[in-house]
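Sharing a structure with you now.
With one protein chain removed, the remaining protein chains of the complex are shown where they sit.
Letters are used for the chains, namely A, B and C, taken in the order the chains are written, and counting of residues starts over at 1 for each.
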Amino acid sequence: MIPRYSRPEMVAIWSPETKFRIWFEIEAHACDAMAELGVIPKSAAKTIWEKGSAAKFDVEKIDAIEREVKHDVIAFLTHLAEFIGDDARFVHQGMTSSDVLDTTLAIQMARAADLLLKDIDDLLSAIKRRAFEYKMTPTIGRSHGIHAEPVTFGLKLAAAYAEFTRCRERLVAARKDIATCAISGAVGTFANIDPRVEEHVAKKLGLSIEPVSTQVIPRDRHAMFFATLGVIASSIERLATEIRHLQRSEVYEAEEYFSPGQKGSSAMPHKRNPVLTENLTGLARIVRAAVTPALENVALWHERDISHSSVERMFGPDATVTLDFALARLTNVIDKLVVYPENMQKNLDRLGGLVHSQRVLLALTQKGASREDAYTQS
Amino acid sequence: MIPRYSRPEMVAIWSPETKFRIWFEIEAHACDAMAELGVIPKSAAKTIWEKGSAAKFDVEKIDAIEREVKHDVIAFLTHLAEFIGDDARFVHQGMTSSDVLDTTLAIQMARAADLLLKDIDDLLSAIKRRAFEYKMTPTIGRSHGIHAEPVTFGLKLAAAYAEFTRCRERLVAARKDIATCAISGAVGTFANIDPRVEEHVAKKLGLSIEPVSTQVIPRDRHAMFFATLGVIASSIERLATEIRHLQRSEVYEAEEYFSPGQKGSSAMPHKRNPVLTENLTGLARIVRAAVTPALENVALWHERDISHSSVERMFGPDATVTLDFALARLTNVIDKLVVYPENMQKNLDRLGGLVHSQRVLLALTQKGASREDAYTQS
Amino acid sequence: MIPRYSRPEMVAIWSPETKFRIWFEIEAHACDAMAELGVIPKSAAKTIWEKGSAAKFDVEKIDAIEREVKHDVIAFLTHLAEFIGDDARFVHQGMTSSDVLDTTLAIQMARAADLLLKDIDDLLSAIKRRAFEYKMTPTIGRSHGIHAEPVTFGLKLAAAYAEFTRCRERLVAARKDIATCAISGAVGTFANIDPRVEEHVAKKLGLSIEPVSTQVIPRDRHAMFFATLGVIASSIERLATEIRHLQRSEVYEAEEYFSPGQKGSSAMPHKRNPVLTENLTGLARIVRAAVTPALENVALWHERDISHSSVERMFGPDATVTLDFALARLTNVIDKLVVYPENMQKNLDRLGGLVHSQRVLLALTQKGASREDAYTQS
Partner (left out) sequence: MIPRYSRPEMVAIWSPETKFRIWFEIEAHACDAMAELGVIPKSAAKTIWEKGSAAKFDVEKIDAIEREVKHDVIAFLTHLAEFIGDDARFVHQGMTSSDVLDTTLAIQMARAADLLLKDIDDLLSAIKRRAFEYKMTPTIGRSHGIHAEPVTFGLKLAAAYAEFTRCRERLVAARKDIATCAISGAVGTFANIDPRVEEHVAKKLGLSIEPVSTQVIPRDRHAMFFATLGVIASSIERLATEIRHLQRSEVYEAEEYFSPGQKGSSAMPHKRNPVLTENLTGLARIVRAAVTPALENVALWHERDISHSSVERMFGPDATVTLDFALARLTNVIDKLVVYPENMQKNLDRLGGLVHSQRVLLALTQKGASREDAYTQS
């Protein structure tokens, strides 16, 4: 995640401020449930909500405490206690860090998925609009880079539309897979916490309940999520590659919008390069890079180890922020794409009658020639 | 795909014989539809079914023709014509090779998925049986490899059960994603073939219709399929890793079944090594290796290029055959796993009261101690 | 490794026959050294060489024994004993299976590297010949797919020549890295075998000595080897991609040789598709697929586990056989590449004076214009 390829809304999901706020909400909801169950005083739960909601968490201070105790959740709880006072001792009762961390990550990934779904919707509507605009614009269809049979430019875009519709469905499934809540205490046994606490927190936060947690939410869920992002990234690469091809000098059937003031090359001012779609090709590689580490994260040792954590700290933000940026950039490219129907026609005309060889072959076979002979003749 | 890690039923799905048989069926179903539409004579369609169904395709002969014409589908059609005679010229009318190849691949992958679903069912029932068997068998839960709190061995297996249930659902989705039919001719425009042919073939073969094909079935579908296999492989690795840990000398809470006659080590006869689960760890790496190439296959050029083909010839069989073998091997391992409850108890007892520190911490905080103080005391 | 993408010489390196022959040689050389050291009778060593050299190992029989004892090296030793008789008990003294297996793999990989080095040499000489042939053939240089400044076609090929020269150097280094011998017994301590045995075997087989083996040859060596193959594969993809671009209808500056009798498309007979270079693009993905599993193989548990084995059984042959095939195919493509200098000139002429914008920009700045102004003017 670097500013150059980031948009603020997605970045905000992964900010420390957001994270600590979610931590607090999980703890506070859990306190509510525990108060309801009589485990802690109702007044304490109330105080925790009131004082915690009003508190402005100091990220640097929490970091400083963590440097000492080398434990992030304990650092936060210590900081939280400064706002809440005495009742802070009722926070986090019977819970373990993973309850907070993993449920938070689930919320962040679900929110990221929501943003990505909106991105895909925007992309779909840009593609749809342009597809109808060029529904009847003839252009040559190419297999192997070689002219084959005529298609329309709208049909090309319709294929992209269908592909991103599939991507959307996959992301909906991946979101569902990831949006689970685990509040089950050390090694996931509910030994010191009532399962109804988990149920309450899940409900309040719009999550489903992890059926069997082993302290951590199992990482096959995250792997599936990142793998799905990787597939979406590859679909982005496909459409970007198409545009790069269409813009090349000899084809020149379409072109990324080139804003006034934009410069093509420090050496060759005349050039209008498809830099956005080339960039999208690279961004796709970045998003996909998260897939393998996410798959490697699945096989944690016994009830849990922490090896997954650094990977997720890195690629949780990286993959979602980059994909969000890429989808928005692609939407923009499609939206403003400069299309040259006359060049499409020129390219279509170039090969003369040759592109109709299939029809000749067909006619010959229908007239009684064997396929082999027809092929040789045509 | 090597014999050592293969089972015959999955291998058969990918045999040339199976492939050519599916090719024939696609062509013959297409002929039926074309005959119904009056494009070709009904008698021809009938002849094609009769003579083609009776034909025994000669793989070596087809290969020999391919070596000459350098085109697999043309080689097959030439061979097919030898059986069908004159009416062979009505076969493949208005179609393109990809119609046959891609629809066939879809059928093979769907069949492979069916087999894998059965494998998962078998695994689930083995896990379930053993989970109930050890439902109340206490064992230490470990986080970071360190003793944490007691769990039961049944609970460990229940977590695996839940994980493979998720894997099953994902595979059902991936199967649906891949099971599509494209019979749309060159660059997918139906220029020389009626869409009703596609509809008919799809219906007969239990596939859905590709909404927008561009000659090829788009490769995001395949990417999603292989990515899903990669996630399942990682879940296998997780359970295999658990057993490897349990079998290590110092833990020794469970052990792979060691058949009479089996040898542990050429140098050290006494050893009983968890070689099956170590092997499963490696097999998981093999299955996952297909994910990245499958993602790289998505961005084909324009309406299609053939770069995906070699990857699929290799990893289509490799990933499914290896995963099938791995699931069966894991089922067998779970089924026969030798469990040592007494060793579990011994390990549980080892750390004395220490494993109860959470409860102490909890009691202290409930009695009024601040969390910080309680932590230091406990 | 599938026949379609295989060449016999590389396949032979990985055959069971070759493997068992190397196993025998390692054992027999070790016997020589042990005899020299007085550990076993000299007559035994002599008998082992004589009878073993004459023996024709029966792969199926060894496999059958392995199915029973579930241990490949023991199965082989049992089979070997049938030929050698009584003295067979002196074979494998103080050694462990890994001594044989890992040293054999090292030999196979070194031989594979030798073949690949020869392949690269052949490729280099084809590139060189064609580079000189077109040394002065002007063609447009393209950045971002857009016409930039003229280059020559020979220069394009010279870049490829330089790249494969680097690949060669890297492979020489990787070969050196992999070509080590470990004969050090269980957990690599030489507890029951003299280090001079290792030294002798290494010398006889042209290997260096593993400085510290832990029973197995450490897998960072193999990882480096496969990573190097992955880089070479990517360089193949680069040159293949160049040719695919040059052959596309609108560019048409070069073309893969199209043999008489070869068919372009089952639907469109006129098409000449760059199917070989598209195929090379896919083969590159296959070779690269071995890199991640090889990296995952490095972190074996303690002194060794067997998880690496299945990965190597699969990707040892797959990656080297596929790369060998790909290099040979690329050599053939370059060797026979049909080049169209007149089309290069036509494309060069297409953009008129525009490609000279850099020179204009330069002249303007030298005459005193600020860079910014010159850029806007030019």
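Please note the rule applied: contacts are C-beta pairs under 8 Å (C-beta built on N, C-alpha and C of every residue); 3 or more make two chains touch, one makes a residue touch a chain.
The model shown is predicted, which means the values in this text are computed figures rather than measured ones.
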Of the residues C:T104, C:S235, C:S249 or C:T322, which one touches the chain left out of the display?
C:S235
Touch as defined at the start, partner being the missing chain; which of C:I2, C:L117 or C:L155 qualifies?
C:L155
Any idea which of B:P3, B:G145 or B:G206 touches the chain not displayed?
B:G145
Give me the chain A residues in contact with the hidden chain, please.
2, 4-5, 68-71, 73-74, 77, 92, 94-97, 185-186, 192, 244, 259, 261-268, 273, 275, 278-279, 281-283, 285-286, 288-290, 292-293, 296-297, 301, 305-311, 313-315, 318, 322
Where chain C meets the left-out chain, the residues are 74, 77-78, 81, 86, 88-94, 141-145, 148-151, 155-156, 158-159, 161-163, 166-167, 170, 173, 177, 185-189, 191-192, 211-215, 218, 220-221, 223-224, 227-228, 230-231, 233-235, 237-238, 240-242, 245, 281, 284, 288, 291-292, 295-296, 298-306, 358-359, 362, 365-366, 368-372, 374-375
List the residues of chain B that touch the chain left out of this view.
140, 142-149, 244-245, 247-251, 263, 265, 267-275, 278, 292, 296, 347, 350-351, 354-355, 357-358, 361, 375-376, 378
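We take it that only the chains that are shown with their structure count from here on.
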Are the interface residues of chain A and chain C largely the same numbers on each copy, more than half shared, or largely different?
same
For the sequence-identical pair chain A and chain B, what is the superposition rotation angle on Cα atoms, to the nearest 5 degrees?
180
Whole-Å gap separating chain B and chain C, where each centre is the average of the chain's CA atoms
28
With chain centres defined as C-alpha means, what is the inter-centre distance between chain A and chain B in Å?
25
Separation of the C-alpha centres, chain A versus chain C, in whole Å, is 36
Sequence positions of chain A contacting 2 or more other chains:
142-145, 148-149, 245, 292, 296, 358, 375
